[in-house]
Structure formats: C-alpha cells, structure tokens
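Reviewing the structure listed below.
Missing here is one protein chain; the remaining ones are kept as they sit in the complex.
To keep things simple, chains are lettered A, B and C as they appear, and every chain counts its residues starting from 1.
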Amino acid sequence: MKDIQNEVDRRNIALKNVGIKDFKLPISVLDREAKTQKTIAKIDASVDLPHDVKGTHMSRFIEIIKDMGSVSPENVEKTLDRMIEKLESKSAYMKINFDYFIKKPSPVTEIESLTDIVCSYEGFKVVDEFKFLMGVSVPVITLCPCSKAISEFGAHNQRAIVEIVVDTNSFVWIEDIVKIAEESASSPVYPILKRQDEKYVTEQSYLNPRFVEDVAREVAIRLEENEKINWYGVGVESIESIHNHSAFAYTEKGYTL
Amino acid sequence: MKDIQNEVDRRNIALKNVGIKDFKLPISVLDREAKTQKTIAKIDASVDLPHDVKGTHMSRFIEIIKDMGSVSPENVEKTLDRMIEKLESKSAYMKINFDYFIKKPSPVTEIESLTDIVCSYEGFKVVDEFKFLMGVSVPVITLCPCSKAISEFGAHNQRAIVEIVVDTNSFVWIEDIVKIAEESASSPVYPILKRQDEKYVTEQSYLNPRFVEDVAREVAIRLEENEKINWYGVGVESIESIHNHSAFAYTEKGYTL
Amino acid sequence: MKDIQNEVDRRNIALKNVGIKDFKLPISVLDREAKTQKTIAKIDASVDLPHDVKGTHMSRFIEIIKDMGSVSPENVEKTLDRMIEKLESKSAYMKINFDYFIKKPSPVTEIESLTDIVCSYEGFKVVDEFKFLMGVSVPVITLCPCSKAISEFGAHNQRAIVEIVVDTNSFVWIEDIVKIAEESASSPVYPILKRQDEKYVTEQSYLNPRFVEDVAREVAIRLEENEKINWYGVGVESIESIHNHSAFAYTEKGYTL
Partner (left out) sequence: MKDIQNEVDRRNIALKNVGIKDFKLPISVLDREAKTQKTIAKIDASVDLPHDVKGTHMSRFIEIIKDMGSVSPENVEKTLDRMIEKLESKSAYMKINFDYFIKKPSPVTEIESLTDIVCSYEGFKVVDEFKFLMGVSVPVITLCPCSKAISEFGAHNQRAIVEIVVDTNSFVWIEDIVKIAEESASSPVYPILKRQDEKYVTEQSYLNPRFVEDVAREVAIRLEENEKINWYGVGVESIESIHNHSAFAYTEKGYTL
C-alpha cells in the first residue's frame, strides 16, 4: 500500500509543527493529597517536518499518547522522545489541558467540597533540550480599590481569573500555585458558602481591595521568591461587574521596558 | 443532472426541521434612534420535510435569505413564506442572532458610548399561522441582598445576564425590553464610567440589592403590564463573584405549579 | 443572622427554576464494560420557588449534589427528591453533562483506543412524577449522496454530529445509542486509523452516502424498534466541507404535520 506521507517533497519548506489538535482522553495526574487524580484531557501534539518529507503519520501520535501512562513532567518528556523517534523528527511539542479538583473547606463552617482549576502541562523537546511549562487558571474575587475609595458605601467586585504559567526547575504542586493566586486576590472563591462563610468572604474582600494590576503584582512577588521557578507569566482578567467587557493585566519574569 | 433530493423516500419518517445552521450574513435591523442599524447575523433556517421526499435543497435557503432585505417581523414572515413556496414544504422556521448597539450616556458625566446587546428574532410559520419571538440578552449588575444584610460592610456583586424572550402582538423596540431588564436589576452596566459615574453606580447597586430571583420577578411584573406582549420567558444568570459557578432563575408568563 | 431568602415575597410571581448553573464536579457513571467510569460533569440544578418566598438557598444544591454518589437514573431521582425536601419546593430539575469514553478498535487492524462521546442525563421531578432523559452526541461521517451521484469521481464528505435524546422506561446503555448513531451514518469515526483502516473507512463511506436527512431517518427507524424508548428526538448536524455553515435535520417520535 502506497505511503504518500513518506514521499520526497521538493517545495523546500520545513514545517515547525505538524500533528493533532483537540484530542480528548481520560488521564491520571499527580495529586498532592490523594497521590493521583483521574481527569479528562484535551491534547495537542506535534513534531517538526523536514523540508524534504511530504507528510507526517498522524495515527502514530494517538498510538503514543494513549500509552503515556500517568501524566507527569517525566512522562511528558518520555512521550515527546517517543514522538521524535517514531515520527523521525528533531523536535516534538505537546500541550495537555485538564480540569483539576482540589478539596476546599468553606472559610468559617469548614464544609468541604471540590473546586475546579483549569490546568495545562506543556512540553517541548528539541535535540537534548526539554522545556516544561505548567499553567493554572484560578477563579478569585477582585474588589475595586477605586470604587471603594470614592463611594460612601459598597464597592464593585466580581469574579476574576488568574492565569499563571511557570517554567520550573523541579516539581511544583498545582496546589502551591493556586494558593499564590488566591492569596494575591481580594478573596478566594468557594463552591459552598453558608451564611457565616458568605459574611466572612464579603467582609474580607472589602478589606482587601485589589485591581487586576495589584493581583498581577502580588502573584509576581510571590513567584519571584520561589526558587523552583525559572520563569513565569501572569495574566489577570476581571469579568467587570460594572461593564460588559473585562479588565486585564499581564506581566512576566524579567519584564522591563 | 440527477436530482437525488427529489427522489421518493419509502422510510415513512417525516422530518420536523431540515435546513442550514450558523450561516453568517451582514443585515440591517430597525433602530429606534437611527432608523436602521447595520450588524452581522448568525442564521438558522429550516423547513419540514414530508415523509415521502428524500431531501431538501439546501442552496435555496441561502438564495432566499440573502435577498430578505432589512430584518423586521414582516420580512421574517415573507422570508418564511418564500421558503415554504420554493422548498415545497408546509412549515418554515428561522432564527436570526445578532448584536445590537444602543447609545448610552454614563449616569453622571453623561459621556455617550455604545453598549452591545445580543438579540434574536425567531419566526415560525405553519399554514397561515405566524409566530414571532424577539429575544434580548442584557448585561446588568446584581448585588446580593443576603450578603449585604449579614455583612458589616460591603456586599458581593457581579455581572449578570438577563435573557428575555417575548411573543408580541405588535412591534416592540429592543430598547424598551432592554430598559425593563436594566430597571429590574441592581444597576445597569456602562461602557464608560468616569470616577463620578463609578461612585454613582457603586452606591446605586448597594441601595438596590437583587437576587436573580428578584430580577426575574421585577422583569415579569413589568412585562405583565405591557399589552403588546402575549407571552414572555425571563432567565437571569449571575456570574457569581464568590463562586466558580452561576446562580440562575427562570420564569415565564402563565407559570404556576 | 438574618435569613433574607426566607422572607415573604409579596410580588406574587412564582418562579419555575431557581438554582445553580455550570457547576463542575468529578463523577462516576455506569460503564457497560468496566462497570463504572470516572469522568467530569458540568451540572445545572434547580427547584421551583413559590410565589410568596423571597429566595432559594443556593448552597444546599451543592451540598446535596456532592453527596449524590454514582450517577444513575435512580440516583438522579433520589437527588431530586432531596432537593425538593431540603429546599421545600414542589419540583426539582437537574442536567448533568459529561464526557464518556468507549473502547473502539479500528475497523481492519483492530488497534484499540478510546473514543469520546458527549453525554447528558436530565431529570425532572414534580410531585410523584419522574422524567429522565439521556442524551448522546456522536461524531460520524456523512458522505453526500447528491455529490456522489452528479460527480464523475469523489464525493464531498465531513464530520457530522448526531444528537439523540431518549426518554426510556428501563435502563439503556450509552453504548447502544451510540451504535445506532454510527450504523445510521455513512461511517463511524475512529481515534486511530492505520492505512488499511483508512482505506476501509474511505470506501465504506463512499458506498453508504447519507444526507443529514437520511441519518435522522435511519436513527428514527432504529429507535422506533426499541421497546425501552418512550420518546426520542434526533438532530444531525454536518460540518459541511463545501460550505462555511452546517446542514442539519431534526425529528422526534410522534412528529407529523
């Protein structure tokens, strides 16, 4: 049977990424409390394609990914190595997006429930260099410092999403990055809040007004102090209660103008 | 050239809807202030298919829709009539989703800017009966009455979306339904708010706490008073600032349990 | 501490649904092969609110849902019963959307991998009446009969989504409904296809041309024969390869015009 993909290509254009996108698969990830957690991933995976090869063999990506085992930085690297080998490329890339659930007691009555964090593991391998990025999207509350300062009572507040991406030199728990995001905001959010809890969250967020700018800076300060983190990017988006658009702020390690 | 669609079908299954989905087209709609407004629609259109016909002719939907002219209840009915005629069906359905922009001054400094309302026109024709529904999605603020009552200071608030669908017996302006949604909430939202405006909106929403339940009821009361409205449905979704999920409430004319 | 929600409401408007929306939670569902399968749900839950009560207690929904156990029709009914009891309502509603994975060998080389089906369980309880609907969204191939008939070679084809909702009188496996959707189309889709498999799928779909109309009818015929099914709705949407919009068809049990 003909192998069209293996034919020579004379157009002389190398491709940076060739692969699959939005492939869903059940996976296990490391969980600080329960050791592992089962979840569902949406996966992109690709390799480079040399200038003189017609196409890649797309089915091999899924054959490799379905056998990758528990998802950890080490297994991401091994999976990229297998892609490079089986697809005869020089580089491989993979992004795994998944929901991660963390037990969270309400702040006063301490009723436990699970809170959902959208996460990503991203790996890139070229020759012997491996780069690994972990991303978390953490819902929090931002209460506007300007609104509080100028108003006789009340202050507008809203759900905001803190997106943190870190390049780490050793293993970092999702829980630790989530904690940094929550500490940096006016307040965390919670799945269950009884009345005593709601009073607490309302008052705490009023006492801790934060612009998106403040949250980005508070996250940056905490990440700068963490020696496991080589690089970070932090974006904060407030679903403004007073507008029909968002406010956002972004910075990253090493940024200066 | 063969006309497969026109062949006889012996499976004896009539289809309720056969047509196109998510077709984008620039359209004009009626605008109370400027007479017409140009916008972009995403359109679904379908007819019924008798049990003994193999298929419909999908290209005719677009030929008919592209010539429908300015989008009004009358033109929706005419367009449905043409579909019934050209596609030899007994019924036709159409839903037109579009953004509609309304000039809105900020509440104190009165700086004008445009605010975006997601709208829909929905028409259904069978034999001589024509049904027309107008839908609007209005962003507003909800400030939680419970949070205000139990907290020493502050109150959680957030953007909420009020979705109203009305079946009308004569023409109703989008602007009038939007006004009802905004009056029923803790406060409207605005594209531009200078500091004096932000103080006003913050204080007004604190003075007007509203659950999603309250907003749904306030909208219902106002729609009940409008004689042009035969039926309504109203749904309110608050993007809760204190949770990672929404709160919602729904009711409709004539609901009792 | 004040209980605002429990106050009397004098506006005299009963609400059909009051509750939570888009709450994410890890769940287990019944799996024909492995007994249970862990997955992630997005949940909406609501109760009615009598005309004379100010508000519902939103935190109770999550307290009830987090303890619902494995998700089955029986547990959905029990969960609705608890909502009615704890929230002092007359009716309760719940929709659980989740991904479900089924092992699927490729058609010739028989390499196994998992295929993702988007599913929903929907329950409604009022007084003693319980209604349960199961929904599946199945990706398939549709190859256009008209394109095949009029062209000298080739035929346009595309991914299509078959959405089936069934009201059942006894337990039906997701796998059985998925099979019906796949048999009714030009061909199933597969996660992994080696070349022999791809040849098979290409030729099979060419030999089985199907309009969206055909797929809807073929599904309807098969569901009519199943005595466990009281009612069904079936929608088919083809992501047309030759257009930038979709073609779709819908019918339901008992439809006649």
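The definition used in the following text is that a contact is a pair of C-beta atoms (placed from the backbone, for glycine too) under 8 Å apart; a residue touches a chain by one contact, two chains touch by 3 or more.
This one's a predicted model, so the numbers in the text were calculated from it and none came from an experiment.
Novice: Mind giving the shown chains that are in contact with the missing chain?
Specialist: A, B, C
Novice: If I consider the whole complex, including the chain that's not displayed, which of B:Asn12, B:Ser70 or B:Ser113 touches that chain?
Specialist: B:Ser113
Novice: May I ask you to list the residues on subunit C that touch the chain which is not drawn?
Specialist: Touch set of subunit C with respect to the missing chain: 115-116, 139, 141, 143-144, 146-147, 150-159, 187, 189-191, 193, 195, 198-199, 201-203, 205-206, 239-245.
Novice: Name, in rising order, the residues on subunit A that touch the hidden chain in the full complex.
Specialist: Residues 1-2, 4-5, 9, 11, 13-24, 44, 46, 48-50, 54-56, 58, 90-91, 126, 145-146, 149-150, 211-214, 216-218, 220-221, 237, 244-252, 255-257 of subunit A touch the chain absent from view.
Novice: Go through subunit B and note every residue touching the omitted chain.
Specialist: Touching the missing chain: residues 1, 3, 23-26, 37-40, 59, 62-63, 66, 99, 101, 111, 113-114, 116, 191-196, 199.
Basically, only the chains that are shown with their structure count from here on.
Novice: Copies subunit B and subunit C touch; is their interface built from the same residue numbers (over half shared) or different ones?
Specialist: Both copies touch with mostly the same residues.
Novice: By CA centroids, point me to the most central chain in this structure.
Specialist: C
Novice: If you average the CA coordinates per chain, which chain's centre is most distant from that of subunit C?
Specialist: Result for the farthest chain: A.
Novice: In whole angstrom, what separates the CA-based centres of subunit A and subunit C?
Specialist: About 29 Å separates the centre of subunit A from that of subunit C.
Novice: Nearest whole angstrom, what separates the Cα centre of subunit B from the Cα centre of subunit C?
Specialist: Distance between chain centres, rounded to whole Å: 25 Å.
Novice: Listing for subunit B: what residues touch at least two other chains?
Specialist: 146, 150, 244-245
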